[in-house]
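Only a single protein chain was left out; the remaining protein chains are all shown in position.
Each chain gets a letter, A and B, in the order it is written, and its residues are counted from 1.
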Amino acid sequence: MTDPVYATLLDLAAGALLVSAVLIVWMRGLTAIIRTLALQGAALAAIPVISGVRQGDSALIAVGVALLMLRAVILPWLLARAVGAEREGRRDAEASINATASLLIAGGLTVAALVVAQPLVALSPTAATNAAPAGIALILIAIFAMVIRRHAVGQAAGFLALDNGIAATALLLTAGVPLLVELGASLDILFAVLVFGVLTERLRRMFGDTDVSRLRELRD
Amino acid sequence: MTATLVDGAADVPVVTRPGPVGPFVSGISTTVIGALGVAVGLAGVLGSVRSLRIGWLLPMAGVQLDIDRLGGFFIALTGAVAVVVGIYSIGYARHERWSLTTQAMLPLFVGAMLLVPAAGTTTTFLLGWELMALTSLVLILSGHRRAEVRSAAVYYAVMTQIGFALVLLALMILASAAGTDRFSGIAGLHSGVRNIVFVLTVLGFGSKSGLLPLHAWLPRAHPEAPSPVSALMSAAMVNLGVYGLIRIDVQLLGPGPRWWGAVLLAIGAVSALYGVLQASVAPDLKRLLGYSTIENMGLTSLALGTAMLLAASGLRAVATVAMAAALFHLVAHAAFKGLGFMAAGSVLLATGERDIDLLGGLARRMPYTTVLFGIAALGASGLPVGAGFVSEWLLVQSLIHVHAHPGIVVGVVAPLGVGAVALTTGLGVAAMVKAFGFSFLARPRSTAAQLAHESPVSMLAGMAAAAFGCLVVGVAPCVARPVLQATLSSLPAFDGAELSGLGAFLRLPGIDASMSPGLLAVAAGLACLLVLLLSRWGARHRPAPVDAPLWACGADELTSRMQYTASSFAQPLQHVFDNVLRPDVGVEVTHLEESRYHIGRIAYRASVADALERRIYTPALRAVDAGAQAVRRVHTGSVQLYLAFGALGVLIVLVVSR
Partner (left out) sequence: MTAVSVLAGVTQIGAVVVGSPLVVGLMRQIRAKSEGRCGAGILQPWRDLRKQLRKQQVTPLGTTLVFAAAPIVVAASALLIAAIAPLVAICSPLDSVADLFAVVGVLFIGTVALTLAGIDSGTSFGGMGSSREITIAALVEPTIMLSVFALSVPAGSANLGAIVSLTVRDPHSVVSLAGVMALVALVIVVIAETGRLPVDNPATHLELTMVHEAMVLEYAGPRLALVEWAAGMRLTVLLALLANLFVPWGVAGAQSGLAAVGIGLAAISIKVGALAALLAVAELFLAKVRLFRIPELLVGSFLLALLAVTAANFLAVQG
């Protein structure tokens, strides 16, 4: 794989991460959001695979495949099960602010991430580190999405995107994450999503819907 | 014998009605002063510095006039506007029956405006500034019988004085730090002083130019002033705010740090967006034009800020283009805004209405005014072939060529700047389409519009001259090249500017870009001819053309009430920008007497007040009021206490000036 092709592929993967982040903030339907998450997981998994092919490192490629299975297949499927248990009409993830304002804020966060990441990129400018601002932008946008979503599964989607962003930044900035570390982090995520699923079920049983702001009623 | 009570003698002016000579003299003297200004200004730009000192006019300081290249540019610009407005005001003053005071003030106002760029010392500058404010205030008050005019005049007076106070403070600090009050002697100042002077001048001169946040006087004063005065204020007076910024912050204080340019750019972008948004929902024709002035001054400030930012970042060739864009935009704006206000005055004269929702169908009754306002609207919208396109093109070209070595600040700011300019252009087109389409096209929406008549010849002549200026600026901008080059060379960051590429084709120095507005216009004309030829295909099979009434959806005929109004036209935009504009919307539903299920009448009321006024000015005024109330507690009424305060003051002055 030649240098320009490698750089272009990494750029495209980073761009897919960014665009999927914006789409998660923008979209309303939960099933669409979960499909976007699957796409994001695939884009994330593409990064170690591309680097692995470039360097001829089979461990990296294995990490990529593991990430693909976990973040593009298993975790979205778990979330989809939680959504599927809802009634047909409640599969909407409302946000606290309107779409235009949330898109503009997401744009501002991206610009902020680019500015913040400049010193990091300047330390060692390679093709991989040049794409790192996309990972940081994904982190910021995912936190923003968690803040504005009112549906529990919507927040879980934001949480998954956040972890995707952290993993992307780690993979781009460092030479690659050891398989053990990656597995450990993924196991954490798996447990977190399972907990989310249980929480959603409990919320539905207690309140009838999964609006997270109802949790405020648990106060004395 | 029947006795009839004659009501409404209030419209008859109480002052002695002047004869036809007065308006003629006032208009001609304004024109002559303007022509003198153009001659002197051009001589100053293309020649050398001329000085004049009149020692006895002001005690202690004297009046010092230094006409250098920068000042000459603004003198020529102001003079050109005055020439055109002078001719226009002959007919306008005669029809509107101006009082002697107003007629006398007009040439004085122009003279004061010409004095400001010619000033060579800070005292002369401030003298000209205050004269300009006073004369314009008197001119605004010429309609003082109406309450809105009085309230607008109060706003104008107060905000002008606030601006003057800030400018006074800035110039005093400047003069005292430099040790001399002569502009040519100011150099090499400490950076703390420069920063303070910069902030004060941005607020003070920005207020005169209509930049946010001290802009609220503009949309109130410009509509209420008589139309020639509005034209002068919008096309000439607001330029002097930019003149102050360029003179002090670019020339005298020298090349500043990057945050100066960034601040000007940000203020300019916000002013432009806010101004154009308010213009697109404004129901009053002259208020729309006033907000459009805020928008254009915002764009000029954006260009100025870009130039300063790029010069400080080392991209000098690109910065020169941005500075040329700023200066050229001033020229273009003077042309199309002056024409716009004069045409609006013509409409006001003919119909007595400023509300666009009550106009319409004027194209058949006032064809010349329609064409002239169309030229002004084309210029104001920034579309190709219009007067405003070239300066916008220059500005955008300077913003997109920063990729050589951007740096973070410039790399983030440039796309946002392009986005701001683009949105401003888009909304500006919407505002101008509304103003032109609903005032002049379709059918009249009120009796006043039905009875309109064309303006007198002097008004048409003045407007035609301004339209000629618009056309020259839009199609052959190369005529301004020598003037622009000379002006730019007098500014420290941009000397050595090489604008020789601006001929029939606009080729920019150091940038790969090429455009020719004149040839584009010719090509557009040829394309129209080609289309006309194409449409002749099959013409011999056509029966004779015919006129027919429009389908009225089954009613007898279309009434004027069935037409769209300007407010309905702007409603989608108002809805989209709801959070920014915060309109007061009220819907009143009246049910029928007989049944609550049937509706007799629905009334929809919407008014858009200046949101910034409500958010910023009202709390500020309330704070000042509260402070004043607190201070009142000190006024106990005891004479000894007041004497003690006086003594304390004297003591402090003695100690400080030791």
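Following the convention adopted for this analysis, a residue touches a chain if its C-beta (ideal position, glycine included) is under 8 Å from a C-beta of that chain, and two chains touch if they have at least 3 such contacts.
Since we're looking at a predicted model, the values are computed, not measured.
> Which of these, B:60, B:147, B:550 or B:587, touches the one chain of the complex that we don't see?
Counting the whole complex, the residue in contact with the absent chain is B:550.
> Going by the contact rule already stated, which one of B:144, B:364 or B:605 would touch the omitted chain in the full complex?
Touches the omitted chain: B:364.
> One chain is left out of this view; which of B:39, B:100, B:158 or B:519 touches it in the full complex?
Of all options in B:39, B:100, B:158 or B:519, contact with the hidden chain holds for B:519.
> Taking the full complex into account, find the residue in B:562, B:623 or B:647 that is in contact with the omitted chain.
Of these options, the touching residue for the absent chain is B:562.
> Which of these touches the unseen chain: B:169, B:193, B:418 or B:448?
B:418
> For review purposes, identify every residue of subunit B that touches the missing chain, sorted by number.
Residues 280, 361, 363-364, 381-385, 389, 393, 396-397, 399-403, 406, 411-412, 414-416, 418-419, 421-423, 425-427, 429-430, 433, 436-438, 441-443, 505, 511-516, 519-520, 523-524, 527-528, 530-532, 534-535, 537-539, 541-551, 558, 562-565, 568-573, 575-576 of subunit B touch the chain that is not shown.
> For the chain that got dropped from the picture, name the residues of subunit A it touches.
So the residues of subunit A touching the missing chain come out as 2-4, 6-8, 11-12, 14-15, 18-19, 22, 26, 99-100, 103-104, 106-107, 110-111, 114, 118, 125-127, 130-131, 133.
Just so it is clear, only the chains that are shown with their structure count from here on.
> Please work out the Cα centroid separation of subunit A and subunit B, and write it as a whole number of Å.
About 49 Å separates the centre of subunit A from that of subunit B.
> Quick check on the complex: what are the subunit B residues that touch subunit A?
408, 412, 579
> Of all residues in subunit A, which touch subunit B in the complex?
Going by the criterion above, the answer is residues 101, 111, 114-115, 118.
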